[in-house]
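Missing here: one protein chain of the complex. Every other protein chain is in place.
Order of writing sets the chain letters: A, B and C. Residues in each chain are counted from 1.
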Amino acid sequence: MTMIEAIRDAHVVAMERDANVVAMGEDVGYFGGVFRCTAGLQKRFGVERCFDTPISELGIVGTAIGMAAYGLRPVVEIQFADYMYPAYDQIVSEAARLRYRSAGEFTCPLVVRMPTGGGIFGAQTHSQSPEALFTHVAGLKTVVPSNPRDAKGLLLAAIADPDPVIFLEPKRLYNGPFDGHFDRPSTPWSKHELGEVEDGVIEVPLGKAHIARAGAAATLIAYGTMVHVAHSAVDECGADVEVIDLRTLLPLDLEAIVASVNKTGRCIVLHEATLTSGFGAELAALVQAECFYALEAPVLRVAGWDTPYPHAQEHDYFPGPARVIRAIRAVLGG
Amino acid sequence: MTMIEAIRDAHVVAMERDANVVAMGEDVGYFGGVFRCTAGLQKRFGVERCFDTPISELGIVGTAIGMAAYGLRPVVEIQFADYMYPAYDQIVSEAARLRYRSAGEFTCPLVVRMPTGGGIFGAQTHSQSPEALFTHVAGLKTVVPSNPRDAKGLLLAAIADPDPVIFLEPKRLYNGPFDGHFDRPSTPWSKHELGEVEDGVIEVPLGKAHIARAGAAATLIAYGTMVHVAHSAVDECGADVEVIDLRTLLPLDLEAIVASVNKTGRCIVLHEATLTSGFGAELAALVQAECFYALEAPVLRVAGWDTPYPHAQEHDYFPGPARVIRAIRAVLGG
Amino acid sequence: MSDEVSPRLHVPAPAIRAGDTPDFSHVTIPRAGEVRRPAPDCGAEEMRDLAFSIIRVLNRQGEAVGPWAGALDEDTLRAGLRDMMMLRTYDARMLTAQRQGKISFYMQHLGEEAISCAFQRALRQGDMNFPTYRQAGLLVAAGYPLVKMMCQVYSNDGDPVRGRQLPVFYSSKEHGFFSISGNLATQYVQAVGWAMAAAIRGERHLAAGWIGDGSTAESDFHGALVFASTYKPPVILNIVNNQWAISTFQGIARGGAGTFAARAHGFGLPALRVDGNDYLAVHAAAQWAAERARRDLGPTLIEFVTYRVGGHSTSDDPSAYRPKEEGRAWPLGDPILRLKAHLIARGAWSDERHAQAEAEIAYQVAAAQKEAEAIGTLHGGRRPSPRDMFEDVFAKMPPHLLRQRHEMGY
Partner (left out) sequence: MSDEVSPRLHVPAPAIRAGDTPDFSHVTIPRAGEVRRPAPDCGAEEMRDLAFSIIRVLNRQGEAVGPWAGALDEDTLRAGLRDMMMLRTYDARMLTAQRQGKISFYMQHLGEEAISCAFQRALRQGDMNFPTYRQAGLLVAAGYPLVKMMCQVYSNDGDPVRGRQLPVFYSSKEHGFFSISGNLATQYVQAVGWAMAAAIRGERHLAAGWIGDGSTAESDFHGALVFASTYKPPVILNIVNNQWAISTFQGIARGGAGTFAARAHGFGLPALRVDGNDYLAVHAAAQWAAERARRDLGPTLIEFVTYRVGGHSTSDDPSAYRPKEEGRAWPLGDPILRLKAHLIARGAWSDERHAQAEAEIAYQVAAAQKEAEAIGTLHGGRRPSPRDMFEDVFAKMPPHLLRQRHEMGY
């Protein structure tokens, strides 16, 4: 199953279980989404449970908040994460604070899905990874799956969650894992074990990280596409590195991180978003505070450069295996 | 001179020097702003250079970008930083990237002023400190003055800057320094040496931090209101702590920070914004990476709790001297 | 094109400013009873004229005239008068409490009482308002306990929202009053979403969005109209045009448009423009729009024309930007006096009964205030705990917040 199919499957399972689950967004209804994540839902569940919206991200999230407060469980799609900004006020000022400001009288069980990340020559407006803009906001949960199985399980958990969840889908992973090697053909998910996804409900709880690869010499913290980049970098440099796939950025599985770094004494944080004030800053800040006496080298960050996402230069922008290997060598030598 | 007067004075100086400088915003024209920062400008420079706008932060920033591209230098006011979200798309997707995406053909010399921070019982929508939402965005400069003199100088530098500058004004400092002691009357700026502001042009360059207080035992990195909190905490605990007033968060004066921490070996980062993914995360991440071998204790962060800014409990929310002192003791003991 | 000229920036300004003599002669006020009442299933195109006039019921003699006069019985009207008097008294008390430093901030309704009080009486249990900070009459008319309202304002231990919100940012699901945001306009589009949810579930509830004249400039106003006109859910979109947005007169937000009500036309939605100081007109318009919603005929936009007699909030002094006496010159009069006059004209009320009601209400409000203050004020008595600060960020407290709460000592 591709990640697209897994996401679609999660919708189907959730919509069959609970009549309150509705899906909407730009091109989401009749056509089934520009990435086809909602294909077939309108036919199956009717036009009132899966429908097209006007091109207004504000309107999509704003009305979804009203629906969620009413008692529905809307799952909305923002066509690209780069287009979430018009909805940012509704997300930050409204969805995130509704439970708090009404002391639980009104709540907002809402999932906002959005494709993130680069690698498809989408340039500045089809490549962004804005996770840190959500993790800074009290009241939001932020999730980033790295494979079809997790995507389905985490999306089901997000839909079941009583609070707003930002669900970031690395679009470069939709059809197969991408390890940062632009010059190699990528394997489809059908040939990958994480592409095997069980039918029905899968439990992948929010807030629990996954040790994607065990190792003793250093800890690589990654999520989304960068999990695969981490794997390939570790494979290539041959070091005994542990890779943590965070899955959920907030709430963060700090315990898993601390246990790993206390064991390895070395840590590298990876993400595709711009470096400065990225989520890697939070991770590095936490790790140095929690594992200070275990650390044998500074926590390094490998991230997107502090520029807009360029078009022609996207391979140079993307923090690929070469940069990760350099960082691994640096922490191991440190 | 109060900080309000200093900001007004910077407007006057800039508007007299350059006919392209215009000021606008909600209640900014006839009335002179809800905090009176633009009082008198409409009378002095005419209705075409200082005017009221409709209540649309999107419209304010969006039209200002068009004006800036034309060749004006708009200085716009967002009534409270909490209300900048409707303009966030225009700031992030447009102002920040215009130079980049047009390879310098179109530029955006724009200043977006906004009062930030709590301490005035403004609750969730009149208290926020969203600086980290700007520092993550390539193409934006972010400035936070801590006193009238800096406010004037930095605002002049921001207006003269060829790129968009986010100018965050700690509203709790408008009329006098605030050191976090809610139970003590605060001194007005007129009784404070930093309230003495020279006439005409003052040079306070962007990107240069200020050592607000020299010390050898630890480094406190702060900006805005927290500079004053830092001072009072240091005074009270009697330790020999250096206080850095960043003034500009981006571009960051990393050199000043590294020099100080390499000297002191201990570092605490302060801000009022929520802890997680706050700008303190970036500072901690940088300090541990740059000064790893000098650090004798983990970099600690003292910040707002990860909740919305509450109303009745705002004294409990505000990261005041007691919490800073605890952190100082912790790093010194570490 | 020989007529070319250099362009200039046209900055709308009110004719009259602070220091001048108030003058509303430019405001055209149609006579009461003059505006027609189309059937609620009338197409939006057939009733465009209603966005350019003002529906009025009460004439100068206090009579209810014309097709919008409705049939409210005397008990209901007396209850309405009481609601408005209660709200005004409550406001006065809370203003004083603010000046005494017992609360941090307050926003009053002076002159606008009819709108929220009358509107609420057209709703039913299960309908939901998405109000701004100037519609506490919705709560009063819905019978929300005064003491509870005050506890919110005092941010004391009786505050249902645990001291987290600014005064007047009430919330009561049971009373059809959605939690107030503080960010202008954001809830307008949420009201549409709430109504869409009712439509998706096929449940007979309607939503009412509320927005100020100035706030119609915000993006959410547009989002609300776009989604409302697309999916036609049972929603009433109210604009309270009280002439001012803090220091900015309504011409800045309205620009060159005829009226705010006319904004609906570009969306194919029907619009009414209503005398907001006329309890009967407000009620009749609300009833008309509610009937549309209940017959699944789609959304209605209503502009209530009124005047903000008081300051914007306790942080504001309007004499800096408009004539002090402008409120008194406002041609639509005082909503309480007008309804009182109507009831007297109907023989259902008297000056004596009015005075007595005033006294009763004053007593009731004072007693409630005493009760609320006995619990606590912003600065004393029983107040929400810092512990409360960490609750309700999420349904279940995640580890990092628990840790922060412990660090705080709770």
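The criterion applied here is as follows: a residue touches a chain if its C-beta (ideal position, glycine included) is under 8 Å from a C-beta of that chain, and two chains touch if they have at least 3 such contacts.
Keep in mind that this is a model prediction, so the values were computed, not measured.
Note on the undisplayed chain: of the listed residues B:G40, B:P188 or B:P251, the one touching it is B:P251. Only one of the listed residues, A:Y83, A:Y100, A:Y174 or A:W189, touches the absent chain: A:Y83.
Of the candidate positions C:Q135, C:Q152 or C:T230, contact with the hidden chain is made by C:T230. Contact with the chain not shown here comes from a single listed residue; of C:D157, C:E291 or C:E371, that residue is C:E291. Listed residues A:G122, A:G139, A:G195 or A:G265: the one in touch with the omitted chain is A:G122. For chain A, the residues touching the chain absent from view are 26-27, 29-31, 34, 47-48, 51-59, 82-83, 85-86, 121-126, 275-276, 305-308, 310-313, 316-317. Residues 22, 48-49, 53-54, 56, 58-59, 62-67, 69-72, 86, 89-90, 93-94, 98-107, 138-139, 141, 162-163, 207, 250-252, 254-255 of chain B touch the missing chain (whole complex, contact as defined above).
Take chain C: the residues that touch the chain left off the picture are 1, 3-12, 44-45, 195-196, 198-200, 202-204, 206, 217, 219-223, 226, 228-234, 252-258, 262-269, 291, 293-296, 298.
Everything below uses one rule, namely that only the chains that are shown with their structure count from here on.
Greatest Cα centroid separation from chain B: this falls to C.
Annotation: 36 Å between the Cα-based centres of chain B and chain C. Our note on geometry: chain A versus chain C, Cα centroid distance of 41 Å, whole angstroms.
If you average the CA atoms of chain A and of chain B, the two centres end up 31 Å from each other. Annotation for chain C: residues touching 2 or more other chains are 162, 164-165, 169, 181, 183, 219, 393, 400. The set of chain A residues that touch two or more partner chains comprises 86, 89, 93, 100-101, 138-139, 250.
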